[in-house]
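See structure below.
One protein chain omitted, others in place.
Note that the chains take the letters A and B in the order they are written out, and that residue 1 is the start of every chain.
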Amino acid sequence: MPSVSKAAVLALPLARRTPHRLGDPAIWFFAVLIAVLLLLVANPILRLVWDSFHTAEGQWSLQSYAQALGRSRNLQALLNSLYLGAAVTALALLLGVPLALAVSRTNMPGRGFTHLSVLAAFVMPNFLGAIAWILLAGPNAGWLNRLVVELLGTAKGPFNIFSFWGLAFVIALYTYPLIYVFTKSALDLVSTELEDAASIHGAGKFQTMARVTLPLVLPSIVGAAILIFLEAIALYGTPALIAIPARINLATTQIVSFFQYPLQVERAAAFSMPILLLTIVLLMLQRRLLARRGYVSVSGKGGERRPFDIGLWKWLLLGYSVLVALLTVILPLAILILASLSKAWGRGLSLDNLTLANFHSIFFEQLTVRAAILNTVLYSGATALVCVGMGICVAYATQRRITPFPTFVQFMALAPVAVPGLILAIGLYAAYAGPPFSLYGMGVLIVIAFTTRFLPISVAASSAGVRALNPELEEAVRILGGGRLTVLTQVVAPLLKKTLVGAFILVFVICTKELSTAVFLTGPESRVVSVLTLDLSEQGNYETLAAMGVVLVVIVTIVVGIGMRLAGRDFMLRRS
Amino acid sequence: MSKLELRNLSKRYGATPVVDAVSLQLQRGELVTLLGPSGCGKTTTLRMIAGFIEPSDGTIVVDGAEISSPARSVSPEHRGMSMIFQSYAIWPNMTVAQNVGFGLRVRKTADAEIARRVAEMLDVVKLGALAQRYPAELSGGQQQRVALARAMIVRPEVLLLDEPLSNLDANLREEMATEIRRLHDQFHFTTVYVTHDQAEAMAISDRIAVLHQGRLEQIDTPWNLYNRPRTPFVAGFIGKTNLVEGELDGDRLRLDGLAAGFALPGGAAGGARLLASIRPQSLYLDAAPAGAVALGDVAVVGRTYLGEYWNYLVRPSGGGASLKVHAAPSTVLEIGQRSTIYVDPGAVAAIQ
Partner (left out) sequence: MRAQPINLATLHEAARKEGELTWYTVPQTSEVAEKMGRTFSTRYPGVKVNVVRTTAQVAFQRLNQDLKAGTPNCDVFTSTDLAHYVDLKGRNLLLKYLPAAVARQDKRVQNMDPDAYFHASSCFMMGLIYNTQKVQAAAAPKSWNDLLDAKWSGAALVAHPAYSGAAGAWCIEMRKLFGEGWFAKLAAAKAHVSRSTIDAVTTVISGEASISAGPMSLAARSASRGNPVATLAPKEGPVLILSPSAIMANTRRPNASRLFMEWLLGSEDTERISVEEFSVPLRANAKPAPGVLGLSDASPLLAPTPPQMVAQIPKVIELWRDAFGV
């Protein structure tokens, strides 16, 4: 039966045209999809766990755990990471919550500006921000310190970026957008009537915000805080740049040291396990928190929302917003641009220090830089494409229950969220770098790694889109003779065009910023800007770095701008 | 051989039966309506016929071949049926012509042929001028017609309609109901129609299957359903009625609370007690047409004047249930007034 054409089949009397289930190409398509998902997600993680329980020779042993976790210095690294996570979360909350409140609920002027500045902070890669802040707040040569010394005549500037709080500060600056997004999404659903009721009862403006509005969205805020915490402990780029000079050993820098000679993959795997477990536990907690919708007592359509008049407080908030924009975007970009145009950044601002030589160098002389920029754009684009394609297929298959065990398949597609990038990289390295796949050093491996890491974003976005579709539109295709694949390609995908474009650009941007996943997997041919930044920073060559960073930011901004035109202004800051 | 047959079809969600042992047969070219209040299982039955839901028990047979059973069901794309959905489900990313021609494209018909048949069908539903429009530009009624055209152009084995008129305004509803019936008469597709609106069902169906809590109450022609309801639910659901109990003596029925009995045409089998369904318009007060039988005294306990008729609520002097009577505007009675009630024996339906 499967080999007969569809028209012929439908022309037969019904009695003779009951084809077998296996003849349906859709089933094979989705079976392959699941197999790929298994390869991408399950294999590396299982391999990682397996490696942690074996020695290098392949024997079952707990030795790796003993070696990895037995030394007090290593345990201190884990502890330091936990402290760092807490500090970053606190700072990010301080940055994100007031801004979300201001933009979502109040009549603060310049809300559009604030929203844009959060977007800009999101687009800025963490490691580039770290470089900029080294230039700004290096204890002796940082420009801010020099400014203070000149203006106030003190011996030394007050800022030292090479410290625990300096590290936490930089990380928080570029992760706070997540807090903002979650908080704002939740706040947008709260009806103004609740605030009106508080006002009528005599509550002051501040009191209302603090005692009525905020508690309603607490679950969302806590949920976002958990994500920030997890991201902070899993970060590698900024710690490598700042923590090592600051002499703070962190879990991620410790893991990387296991990768130094002699190669101790098993120890790295064992050391990663506590972090993996912590991540899973916290994520489960987060899901339960956000599932409790009871807190946000709304119709789901938001009710009536008026900007809440906060009187003179709005100027304070605006000032705060401008300060945040300065710290996250304006100052760092300014210093990066200045450094990129300098012969030697340490010499400071002067006409004879200006040059275009750095840009000339990266485009025409330092071929590795040019290649890295190209690679970044290529891999990010490829990843985004694969993610979007796979994402819509997985989302459709699980939302419409086409595959067996749809919940399990969806779990697998979203599972990588629970694995910190560095650890996932180790797993992928263990699974695919060597024989039989031998993908080490090839661009394909980077695309695989990024796809595994960021597929959850695309699946989540597509799932939300599919859920919002009227199922009758798909049933109409089927009853007229179209199979599942026809439904997907002729109706579902075209209707979700905006969602898919938005997902593409979101994944693209996030790929350009990604460092931890790429660190072990890039070979000489497949280096990307993030890893190259780390390499170049070893030489203290900040002028070239800054030039490279500026080029990257320009490219990403252009892409985001295109995305905003195609998919609407808010596509990147909607909570998935 | 019947075209479509449901044999003991059941669907359970957990322990709750949503469709309970429904059996019916459709002949080729018939238009049968599944009628019932919401939650009666009519939509579930329709979706089982379409193949979107698999039965828990029983089978669906088309042209003698089994297409649905608990063990295996043919998927919807291979049943050769068509469906019109409650939301019309017109694809917003395609033009009217593309929507209508979709089924033909799936069947790999030649492009020229598709164009010809689409144009033809659009003329049939009077949408010829709107072929290149997108659904967003169409009114509800026009979208309805597109759905009709799209479903019929493929000459389906069975045409399924899921409450297609419920989203239209009242005046449009009547027009579209007539339209659907006209198209049915033109093409003679075997059709299963689902609705909760009994007036609609009466207007367009060859036969109506009344469903209640998953069970098939009665399947019959509209006339029989109205005049010869066989269950209390059917009697009460189709039009308004009085359900009264009475004593049966041979072929004479005496209703509770009323002195006189009358001969029940067609007799009644079974025991001494009987439940009868009597429409309010078959009862008369004060005066009655020829052939009506006087039953006894009643007292008026309530009345409403509705312009075209009086709606009286009367209580038999011998006690018993109150009865609703529709009387002509000229029959004016005060509350508390006594009167004689008459019945048209031919309009009394015996319900076991």
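The rule is short, and it goes like this: a residue touches a chain if its C-beta (ideal position, glycine included) is under 8 Å from a C-beta of that chain, and two chains touch if they have at least 3 such contacts.
Since this is a predicted model, take the numbers as computed values, not measurements.
The chain not shown here makes contact, within the complete complex, with A. Contact with the omitted chain, checked across A:107, A:355, A:541 or A:557, is made by A:541. From the options A:81, A:117, A:253 or A:279, the residue with contact to the chain not on display is A:253. Among A:109, A:274, A:406 or A:441, only A:441 touches the chain left out of the display.
Per the touch definition above, the residue from A:126, A:183, A:213 or A:366 contacting the chain not shown is A:366.
The chain not displayed touches chain A at residues 73, 76, 138-142, 162, 243-245, 247-249, 253, 257, 259-263, 344-346, 361, 365-368, 429, 433-435, 438-441, 520, 523-525, 535-536, 538-542, 544.
By definition in this document, only the chains that are shown with their structure count from here on.
Note for the complex: chain A touches chain B at residues 5-7, 9-10, 13-19, 21, 24, 470, 472-473, 475-483, 486, 490-491, 494-495.
The residues of chain B lying in touch with chain A in their complex are 50-52, 62-65, 67, 74-83, 85-87, 89, 91-93, 102-103, 106-109, 150-151, 154, 157, 160.
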